[in-house]
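Report on the structure given below.
Take a look at chain A:
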Amino acid sequence: MMRVLVVLAVVFATLPGVIVVLASLTAGQSLAFPPQGLSLRWYEVIFADPDFRDALLTSLTLATITSLLAVSLSALAAISIVRYRSRATALIEAMLLSPLAVPHIVIGIGILQLYGYFGLRADLLTLTLGHLIITIPFALRMLITSLAGMDRQIEHAAASLGATPRAILFQVILPQMKMGLLGAAISVFILSFDDVALTVFLVQPGYTTVPIMLFGMAENQVLPSIHAASVILLLASWLGVILIDRLIGFDRFLFRDGPSG
Partner candidate 1 sequence: MSETVAAGGPPEQEAFLQLRDVAKNLGGNPVLAGVSLDVFEGDLLGLLGPSGSGKTTLLNIIGGFTDLDAGSVRIAGQDLTALPPHRRDIGITFQKYALFPHLTVFDNIGFGLRQRKVAAPELRQRVGEMLAVLGLTGLAGRYPRSLSGGEQQRVALARALAVRPRLMLLDEPLANLDAALRQRVRFEIREILRSTGVTSIFVTHDQDEAFALCDRVAVLRGGRIQQIGTPAELIYQPANAFVARFIGSPNVFEASVQHYDAQTQSIRFVRDRFTGAACVRAPLTPGTRVEVFVRPDEVVIARADDVQPAKFRVKDWVHLVSGREAWIEGPITLRARLPSEATHLERGAAVIPSWRPERAHAFAIEPAPPAAATT
Partner candidate 2 sequence: MQVAPAIRSSRLSRRATSLLLLAPTTLLYLTVYLGGLVMVLVMSIDVPPGVDSGGATLAHYRDVFGSAPIGAIVLRTLRDSLATVAGCLLLGVPVARYITASASRWKGIVLMAVLSPLMVSAIGRIFGWIALFGPGSVIADGLTALFGGKPTGLLYTEAAIIIGLTNLLLPFMVLSVASSRAHFEEDMSKAALSLGATPLSVLLQVELPLIFPGILSGALIVFSLSTTNFVTAALLGGSGRDLVGYEIYLDILVYFQQGRGAALAMLLLVVVVALMALAIQTGVQRHEVRDTAARTRGT
């Protein structure tokens, strides 16, 4: 009975991804599964679309910049929170982690209204600021876990050997956090690259991301090129998962350093 449910869960969890890949390879005009014949024509169609190419470029740039910034800011914050614990840092930690519990739709509406109030338009800066709000909590939580699990005596040993606080940070602490930083960077990239719930409130016609384009297309366009675009999103995240698995080990990532509920 339990075994049956486990098999069912595996099929259920992997099914939609597999279906969308197969459906994107159809030679026909229909979105439906099973595909009619095999071809790559819908990939040609989607890549020929200048709007899609723009959106893809925007998504990639946004995710890269968000990832670099979120991980750098989270690393600084994590070091401060773990190494200089005080009432003030505890309060700030609670604020920085709170978007994990706050619905992204509410955050999105708030930022939309705020930007509107100050007359800010959708561009790389405004989108990046929004994405930082929802990705920093994930990166911060991972880095706090990885820092808290570190042996402080190693730092004391470094200090006793004459290392300045700056040298300890760059030559002792950060190198030990390498895997945590890498894992956080990959997850932030994927979160940012895939986000709809927040981004849908921040984009404007002419400046959009791939997921938002897909979200909009679902209502008007009924061509399998939408599947081809979905597969590009899926491939990016699968690549991220594989990278994490190879570099850190996926289970370790989830249960020791990762978002574990």
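Quick notes on this one:
We take it that a contact is a pair of C-beta atoms (placed from the backbone, for glycine too) under 8 Å apart; a residue touches a chain by one contact, two chains touch by 3 or more; residues count from 1.
Selection rule, in plain terms: all candidates are chains of the complex that A comes from, given by their letters.
Predicted model, so just to flag it, every value in this text is computed and none were measured.
Although all of 1 or 2 belong to the complex, chain A touches just one of them, candidate 2. Within the complex, the chain A residues that touch candidate 2 are 2, 5-6, 8-10, 12-20, 23, 30-34, 73-74, 76-77, 79-81, 83-84, 86, 88-89, 92, 95-96, 99-107, 109-114, 117, 129-130, 132-133, 136, 165, 187, 190, 193-194, 196-197, 200-201, 211, 214-215, 218, 226-227, 230-231, 233-234, 236-238, 240-241, 244-245, 250-251, 254-255, 259-261.
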